[in-house]
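Structure in structure tokens, see below.
Excluded from the complex is one protein chain; the other protein chains are retained at their positions.
In order of appearance the chains are A, B and C, and numbering begins at 1 in each one.
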Amino acid sequence: MKRIKTSILGAFFAVIALLCNTYPLLAQAEDQFIAIPSFRVGPYGQNGQAFYGGFIDYLSYVNIKDGGVNGVKFSWEECETEYNNAKGVECYERLKGKSGISKGTAIHVMSTGISYSILDKTQADKVPLIMMGYGRTDAVDGSVFPYAFPLVTTYQMQASAIVKFLSQKNGGSLAGKKIVYLYHDSAYGKEPIVALEAESKINHFKLTEIPVAHPGNEQGAQWLKIREENPDYVIFWGWGVMNQTALKAAQKVGFPRDKIIGSWWAGSEEDVIPAGDAAKGYMSATWNVSGKSVPVIADIEKVVYGAGKGNFSDKAKIGTVLYNRGVSAAIVTVEATRLAQNKYGKGKPVTGEQMRWAFENLNITDAQLKSLGATGLLPEIKTSCENHEGSGKIKIQQWDGTKWVVISDWIEGNKALIHPLFKASARDYAKEKNITPACLKN
Amino acid sequence: MQFFIEIVISGILSGLMYSLVALGFVLIFKASGVLNFAQGAMVYAAALAVVGFIDYGMPMWLAIIAAFIFMVIVGILTEKFVLGKLVNQPPITLFMATIGLSFFLDGLSPILFGSEVRPINLGIVDEPIQAMMDLTGIGISKLDLFSSGIIILLVILLALLFQFTKVGRALRAVADDHQAALSLGIPLENIWAIVWAIAGFVALVAGLLWGSRNGVQYALSLTALKALPVLILGGFTSVPGAIVGGIIIGVSEKLAEIYIPPVMQDAFGGNFGGIEGWFPYIFALLFLLVRPEGLFGEKHIDRV
Amino acid sequence: MSININPSSNTVLQLANISLSFGGVKALTNISFDVREHEIRSIIGPNGAGKSSMLNVINGVYHPQAGDIYFRGEKRKQMNPAEAARQGIARTFQNIALFKGMTVLDNIMTGRNTQMKSGFISNAIWVGKARNEEELNRHKVEEVIDFLEIQHIRKTPVGKLPYGLQKRVELARALAAEPSLLLLDEPMAGMNVEEKQDMCRFILEVNQQYGVTIVLIEHDMGVVMDISDRVVVLDYGKKIGDGLPDEVKNNPEVISAYLGTNH
Partner (left out) sequence: MLYREAGQFKTTYKSDSQIFPILQDRIGMALLLLVAVIGVPLFASEYWLNAILIPFLIFSLAALGLNFLTGYAGQLSLGSAAFMAVGAYATYNFQLRIEGIPFILSFILGGLSAAAVGILFGLPSLRIKGFYLAVATLAAQFFVVWCLTKFPWFSNNSSSGVISAQTLSLFGFAFDTPVSKYLLVLVIVAGLALLGKNLARSSTGRAWMAVRDMDVAAEVIGIPLMKTKLMAFAISSFYCGIAGALYAYCYLGSVEPDGFSLDLSFKILFMVIIGGVGSILGNFLGAAFILLLPIFLDIILPFISQLFHLPIPNSVVSHIQLMVFGSLIIFFLIVEPHGLARLWQITKEKLRLWPFPH
């Protein structure tokens, strides 16, 4: 018995040592290797599955349809992070070693926590960290964070845009209105507060902040409080189970759902369907539209799943908000690759540094999106060293009980108000880490 | 005042929801001295099983029965292959084993029943009772009221089971003294299997109620964290303790969430909401310092 | 060997009207007796007579509701066992209370803890103060080990030892503390004749060579009558007899208590 035990143990450690050593040499050199530290289990596994499903499906789509970018096919590998920071780091370190050239090309972790944990490492490894709609928002300042890109829009800009939307609804003024900000008590939920406070000053509405402790599966008290406050609107920064719970709890205390407007992490099918009827009328922000009406989405279903290379066993998730978001993220990544190749030489894989330049000089126009069959899927993006965000636009969508209906055009947040906040916070960061801000040329 | 009453009521109602989860812990701890950390995972598994079987095309009632059978099997297998193999190990080892079990279940049940976040519809629209609203202005959620009813029913059921059935008597005997029970020829393994089955049933009820509340998803396994303070307050071995403890925790937690943060805000500035994560624990802890034997436990003397 | 010294002189321990009860259940009622320097004082009585409770009162595990305890002339009522130990009261337990997870050596070394002064920092650094102290106390412990003839099991985990040896190790742990007053709770229970003889020898030697005062609880009348100087008899928490072995032996109340008549 003892001998068995010891031998089991020995074998275990031996195999690990073996695999961990030989393993990093498996990826082929001529591909454009993309590291995908994804998560499909744990509290937020649902969201991860939809997002990364879309992301990967689009990469296969590009590979199948036009054989990659200028003949350079994409290859990728996933690593389960479980939305856990330490595991995220391990995954990043493991995946980046897979390709000497690209170091992983562009890292999407879809987790604010993980993006914080690997920020310095991506910087050191010279590989761009793409945080589309999450992560370190003051990375908008490219002179301090050359390798970090909070693309499309940040929490603060989003909050500002939501405020703008509400004031439009109210004939251009929120003066004297009461707005409650109900948020997940974490980095994610706390980022927008500065923006909202600034907005409340200039728009003269009364702002009440109510945090919800993780995981947020019990919000009775908060909603009683809200009903007591009886605000005109609730701006809602939920994530995972907190979203359904909030909608249910709102119904419980009889607070009208069409007065609640969520962030884009609180605006996917996964968030509303479990809440059933309680979700009807609930609004949320989004930076990509849902549905298969967008040509490219339909085409992916046809081409990729036609070829049996789809990432999902059932196609139900195709066209959901998060799936389309994954596709959007992939589109931006692919276009950046294309841009980099145009500058540094077509037909060969690009390095992290070259990708960085591409992401800093993105200019994705509607025309370009049209040519990709992605018209209106996501807003135009034009980045620069001063502006790693590149858009700051969102749409507002509303849940009609069966699907999300877009009820606004692209709304841009108050850049003049918000971006200085980023600059300031970036400067503090630079001071703390004694970095001298400077834009990288190429 | 009316607001206060409202808070207290909602506190009681959600407190009972905690009691329900705590109940599962108590049953198993009473019978086998194991703090079953997997109880939360069992709640998740049970709820998933229900929605899963519905997806396989079963009607609600059948799905519930099927889920129950599934839970019973899980319970028996746990007894056979986990705890049965760990008899006479220190409690902490068993505790660790149950944590391992919770990982196992969190992995297994989504594979069997899909990991989509799905609703459970018990056919009750979760709105405040209108008449009550108009009359007193106090909103009481229908679903919560219904749930509380179910929970009380369940407790009565268990009480009857323990009092008047052969199994129940055996259970109590085991709970009192393993050795004695053994010497009386009560087969511990079977008893424990039964206990796990019952705990599975409790988990199923919890899964249904919590699931209809927040939707069926991984976070259901985190309900365990809501139950633990209830346990230290009410005692690991006392069913009434679990109920009363749950209510106390529920109410105190709600009141704290409403009334403490403003006070702290005045003291330190900044926003101090979202204390529900820790408050129940600190509360239970302080209570324990005053009364180490818990709500219903009796003082014991160290014999030497 | 029982040299009868007159009561007033050199009394180590004086118990006056001790009463102890657990939630209504009376364990001891109004008990008084004294223990003198260098004597072997036995407490006997049927099961449940409150003998162990008596010891627990003496070394502060239980706190009597009523009555006074004078130790070396100083009055004390509330005190915890640790203090008692520091004042030189050591004891063994009826059902062995060794530290199952530790070796014989470590168990006995814990007996020296009250004597070991080096703090945790010097312990962590080890070289120097801590190590020397360790060695010093190790010598003492080895003396006890030799005395009790348990050299061969030094490094064995106590859990693995037979009952008799465990009893002996427990005695060793108590002796390692170099106590002035030693409380022994049924040191020979469950031993065979040889083991009992050994144990008696040890007790007597401890008492005579090291001059340790001993309070002894024992069921084996033969042993008690042989080795003890004076005997206290308890029954149902009350003192029913006290005096020299022979006196006690012939005390009708005691006899009836043991034969279980008139209650």
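To be clear about the criterion, contacts are C-beta pairs under 8 Å (C-beta built on N, C-alpha and C of every residue); 3 or more make two chains touch, one makes a residue touch a chain.
Treat the numbers as computed from the prediction; the structure is a model and nothing was measured.
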item	value
Contact set of the excluded chain (shown chains only)	A, B, C
Chain not shown: contacting residue from A:S102, A:S117 or A:N414	A:S117
Hidden-chain contact residue, picked from the options B:I99, B:L122 or B:L188	B:I99
Chain not shown: contacting residue from B:G75, B:P229 or B:G250	B:P229
Among C:N113, C:Q197 or C:N250, residue touching the chain not depicted	C:N113
Subunit C, residues in touch with the chain not shown (by the definition above)	59, 61, 80-82, 84-86, 90-91, 93, 97-102, 106, 109-114, 116, 118, 120, 123-126, 130-131, 133-135, 138-139, 142, 173-174, 177
Hidden partner chain, residues of subunit B it touches	35, 82, 85-86, 89-93, 95-97, 99-108, 110-111, 115, 225, 228-229, 231-232, 236, 268, 270-272, 274-275, 277-278, 281-282, 284-285, 288-289, 292, 294, 302, 304
Interface with the undisplayed chain - residues on subunit A	1-3, 5-6, 8-9, 12-13, 15-16, 19-20, 23-24, 38-41, 45, 49, 78-80, 82, 84-87, 89-90, 93-94, 97, 112-113, 116-117, 119-121, 136, 185-188, 190-191, 193-194, 213-214, 311-313, 425, 429, 432-433
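Here is the rule we go by: only the chains that are shown with their structure count from here on.
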item	value
Two chains sharing the most C-beta contacts	A-B
Residues of subunit B that touch subunit A when the two form their complex	3, 6-7, 10-11, 13-14, 106-107, 110, 115-119, 121, 125-128, 133, 139, 141, 143-144, 210, 213-220, 222-223, 226, 253-254, 257-258, 271, 273-278
Touch list for subunit A against partner subunit B, complex	41-43, 45-46, 49, 185, 209-215, 217-218, 220-222, 224-225, 227-228, 240-241, 244-245, 248, 251-254, 270, 273-278
